[in-house]
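All remarks here apply to the structure that follows.
Only one protein chain is missing from this complex, and each of the others stays in its spot.
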Amino acid sequence: MAGQSTYKPSNGFTKWLDDRLPIMRLGYDSFVDFPTPRNLNYWWTFGGILTVCLGIQIVTGIILAMHYTPEATMAFNSVEHIRRDVNWGRIIQGTHAVGASMFFIAVYIHMFRGMYYGSYKAPREILWMLGVVIFLLMMATAFFGYVLPWGQMSFWGATVITNFFSAVPVVGDAILQLLRGGFAVDNPTLNRFFSLHYLLPFMIAGVVGLHIWALHVPGNNNPAGIPVKSKQDTVPFHPYYTLKDGFAIVVFLIPFAWFVFFAPDILGHADNYIPANSQVTPTHIVPEWYFLPFYAILRAITFNIGIPFTDITFIDSKLGGVIAMFGAIVVLFFLPWLDRSPVRSGGFRPMFKWFFWLQVISFIALGYLGSKPAEGTYVVFAQIFTAYYFAYFLIILPVLSRIETPKALPASISESVLKVEAKSATTA
Amino acid sequence: MKRMTSFVRSALVAGLVLASGPALAAGESHGAPAERQDWTFGGLFGTYDENQLQRGFQIFREVCSSCHSANLLAFRNLEEDGGPGFTEGQVKALAAEYTVQDDTIEDGERPGIPADRWPNPFPDEFIAKAANNGVVPPDFSVLAKARSIESPFPIWIVNYFTAYQEGGPDYIYNLLTGYHEEAPEGVDIAPGQYYNEHFPGNKLSMAPPLADGIVDYEGDEVPETTEQYAKDVAAFMMWVADPHLVHRKETGFKVMLFLVLFAGLLYLAKRKLWTDVAH
Partner (left out) sequence: MPDNDQKDPNRRDFLYVASGAVGAVAVAGAVWPLIDQMNPSAAVLALASIEFDVSSVPEGGSVTIKWRGLPVFVRHRTEAEIEEARAVPMSDLKDPQTDAERVKEGHEQYLIMIANCTHLGCVPVGESGDFDGWFCPCHGSHYDTAGRIRKGPAPANLVVPDYEFVSDTVVRIG
């Protein structure tokens, strides 16, 4: 969609600037005149919402860092100092904590939207993969951030997650000590996590820049999944989508504010209000909700993998769980090549639709199971849903591309839009 | 739009099916189910009741504070907006009654001033342990937020919509009123332990701290019963843990109102802009 630029400098200064640094032109072509498919639905507003989320986290985070002390004996109280004594501190800290959850809600919707409408397919593979990189960085950032208040959940979360690396054969323990800066999670760990927590958001912002760049080369996918064919199919980004995204962002801020002002602690765990204690583990330790599906996958691998009926083990259950958990994200990188169907939008794929929604349900189910103790039927269910999670990507999608007969695609975006209009006009 | 609603519907159905599914293996020794109480600070417009906080403070001072610390509570907090509403003079006089540690002066000790934090009842953790059956009495600063009661399905979903944040005081009230003089048959209670139906594991190292009439309230209106004491001190502890609750909710109400109106305005503007554009 990188057509001819239509930017015209309006005065002498912008003309002068444009000849030297065409930054106004870049902004104009990317966010004002950018031709955007006219049929985008509200699921497409989450890109803008996520940008706002990142901005909120960075701004509130920089502020919190002005008052926070990354030292094991003072960290807990310094967070309380923010909540109690700093002007507006309770609200700013609440926004940052709740903001992490809202960020993940938005990113999951954004990802599932991409999966439903085939936004990962050619020519948008790099766009999709950069998105997965952002997701990984977000998970790392959120994990480091959760350690900083240095409550019981912070401490034991850090202990459990760094322990993943002890599953690596031979060098596991060496890696573990390297990551922690000691034999257990302690002050050095807290210090480096603070440093990384401050660094990673700026790396996210950088990759977001690439993500938007990669978006602006082929242009937006759309609910019909067919490429833009003529100017008829698009509207300029501004004011059409700036206003629509703006509306969606404000709507998104309503539940956000609800949590910040009326229930700032409901998304967290009461145990994190107990200062970190390396001698006592809380009875029921779970990660933040947004990690639960992956946590469930980790715990679903309760068996060793080796040669059946012998004692030979290739991968023990601990390493297996870690591999499965990381694999659950790594598999996303290969998604553009696993789904070979030429049709992008799930709306025109009668069989795909079913499997897609099953995947959504399965993912939510994994989230629920991740919050439950790893025992009895919970483990069995987690294993079933984990199997489905991987089967969806590795078996179902490749097979569907061969056997499914898609519905007829509309000739163009404008045609599909006019059809919908006509239909709603007759039903109304 | 149609796809959107179907997505929401599927997600909801998925949630319901799951949550009601394997919810079999719940609480092992989490204690008896706790009953929720009515709190003046619950809900969207809840505020602390000054009189209740003052009574709760009295109990904290006369009963709890001989063993429990409250490291993050400063005397000055007691005169701040949204709190128990003591006057500046009262707080100053109160602070002066206490001796605080100050390493920057010669003797290391001086009378308290409003800026000081509540002094610890024990000089260190080991002495605290030795004096209390081997367990350090937990600090009160954020204790009310560090405790909660379990909400079964579907109540925990409802909690998000009612903004239920009073699990801490609910737990504290239940705990303080949950002592049994005799443990049920088959439960062995070691010396220095007390049977409490709401404590996880039921064996609590804290002797029942409250009894009818042990604290003398001013006036006659408020009953001097264990239940009343428990409620008042639980409310006080919630305030200690979340002293800006009232300000937070008041600001929140304004913000929500603003956002709803702004969203409405943007919706109208967006609709107008798109009227003539088929999409």
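As written, the chain order gives the labels A and B, with residue 1 at the start of each chain.
In this text, a contact is a pair of C-beta atoms (placed from the backbone, for glycine too) under 8 Å apart; a residue touches a chain by one contact, two chains touch by 3 or more.
Since the structure is predicted, the reported quantities are computational estimates derived from the model, not experimental observations.
Only one of A:Pro9, A:Pro239 or A:Pro255 touches the chain withheld from this view, namely A:Pro239. From the options B:Arg76, B:Arg147 or B:Lys249, the residue with contact to the unseen chain in the full assembly is B:Arg76.
Between the chain not shown and the residues A:Ile92, A:Val208, A:Ala270 or A:Leu335, the one that touches is A:Ile92. Although one chain is not shown, part of subunit B still touches it, namely residues 74, 76, 80, 104, 113-115, 258, 261-262, 265-266, 268-269, 272-273, 276-278.
Counting over the whole complex, subunit A has residues 38, 59-60, 63, 66-67, 81, 84-89, 91-92, 231-232, 234-236, 239-240, 243, 246 touching the chain that is not drawn.
The criterion applied here is as follows: only the chains that are shown with their structure count from here on.
Remark: subunit A and subunit B have CA centroids separated by 33 Å (rounded to whole angstrom). Against subunit B, in their complex, subunit A makes its touches with residues 38-43, 77, 80, 83-84, 90-91, 94, 223, 235, 239-240, 243-244, 246-247, 250-251, 253-254, 257-258, 260-266, 270-271, 273-274, 283, 347, 357, 360-361, 364-365, 368-369, 372-373, 375-378, 381, 414, 417-418, 421. By the touch rule above, subunit B contacts subunit A in their complex via residues 1, 3-4, 7, 10-11, 14-15, 17-19, 21-22, 24-25, 44, 71-72, 77, 138, 141-143, 145-148, 159-160, 163-165, 167-168, 200, 241, 243-244, 247-249, 251-253, 255-256, 259-260, 262-263, 266-267, 269-270, 273-274, 277-279.
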